[in-house]
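Let's turn to chain A:
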Amino acid sequence: MIEEPLVRWDWIARNWDSGSPSAISTLLENHVVTAFLPVLLGLVVALPLGLACARWRWLYQPTAALMNVTYSLPSLVLFSVFLSVTGLTRATVVIPLTFFALAILIPAVVDGLASVPDPVRQSAVAMGFRPARRLLRVELPVAVPVVLAGLRVATVSSISLVSVGALIGQGGLGNLFIDGWQRQFYTPIVVGIALIVLLAVLADGLLVLAQRLLTPWSRARSTA
Partner candidate 1 sequence: MITFEGVTKRYRDGTVAVDDLSLEVPTGAITVFVGPSGCGKTTSLRMINRMIDATSGRIALDGQDVREIDPPTLRRGIGYVIQQAGLFPHRRIVDNVATVPYLLGWNKKKARARAMELLELVGLDAGLANRYPFQLSGGQQQRVGVARALAADPPVLLMDEPFSAVDPVVRASLQDELLRLQSELRKTIVFVTHDIDEAVKLGDTVAVLRVGGRLAQMAGPATLLTEPADDFVRGFLGRDRGIRRLSFISAKEVRLGPAPPDLVTGEDGRPLGWRTGDGLAAYGTFDPETDSLRAALDAALLSPNGVAVAVDEEGRVRGVAGRDAIDELLAEYAPPVRGAGSAEEAPA
Partner candidate 2 sequence: MNWLADFFGDSAHWSGPDGIPVRLLEHLGYSAAAFLVAALIAVPLGMLIGHTGRGALLVVVAANAARALPTLGLLVLVVLLAGVGTVLPVLVPLIVLAVPPILVNTYEGLRGVDADLRDAAYGMGLRGPQVLFRTLTPVALPLILLGLRLSAIQVVSTATVAAFVGLGGLGRFIIDGLATKAYSSVIGGAVLVAALALAVQFGFLLLDRVVVSPGVRQTR
């Protein structure tokens, strides 16, 4: 119905850094902040919570159930609910996305700690590690690959989910979809999708790199 090329490069050039709030570079910046903040917050909360769940197993069942329920809620539903609390602000997107990140990261931390082989834990105890030091020096490092795997999923999901926030005006690059839809114009949509996927691939790659650097001993296992 619209005789348009899929991508108009001149439009991209004009709107990349136009200085207006709808400039692509501004949206990209917004997107990055709105996507990474929840993952960061999630990690900060998930580490102690996950540790607590691993330490007191009875905590895990209800926590996992709650996270499971949270995860099953559509993002738009949570955005709508928080709209009544935090209004049309970035928090309305960041808070629900933090919950989603938690739903992935808490199980990852618990599974990661559970992945520490019992002989490893036992020999650390036998060598005289105190609990705190054992956690820091033995258990957490061994858990890193599993936690990082969770972090990768949480990060990529977060980057993609931010765009739904465009429906309440907080979607970063997602705003390009609304713009394109309203003007029946492909270019912003294609640019939005491409940048989001690119961002996701980039972030994922950086995390894989981080894992290689953090846990050189697990390289063989992570490719298996």
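Quick note on selection: all candidates are chains of the complex that A comes from, given by their letters.
Going forward, a residue touches a chain if its C-beta (ideal position, glycine included) is under 8 Å from a C-beta of that chain, and two chains touch if they have at least 3 such contacts; residues count from 1.
Worth saying up front: this structure is predicted, and the values here are computed from it rather than measured.
Peer 1: Need the partner of chain A in this complex, chosen from 1 or 2. Which is it?
Peer 2: 2
Peer 1: In their complex, what parts of chain A are in touch with candidate 2?
Peer 2: Per the stated touch rule, the residues are 1-2, 68-69, 72-78, 80-81, 83-84, 153, 156-157, 159-161, 163-164, 166-168, 171, 173-174, 176-178, 180-181, 184, 186, 189-190, 192-193, 196-197, 200-201, 204.
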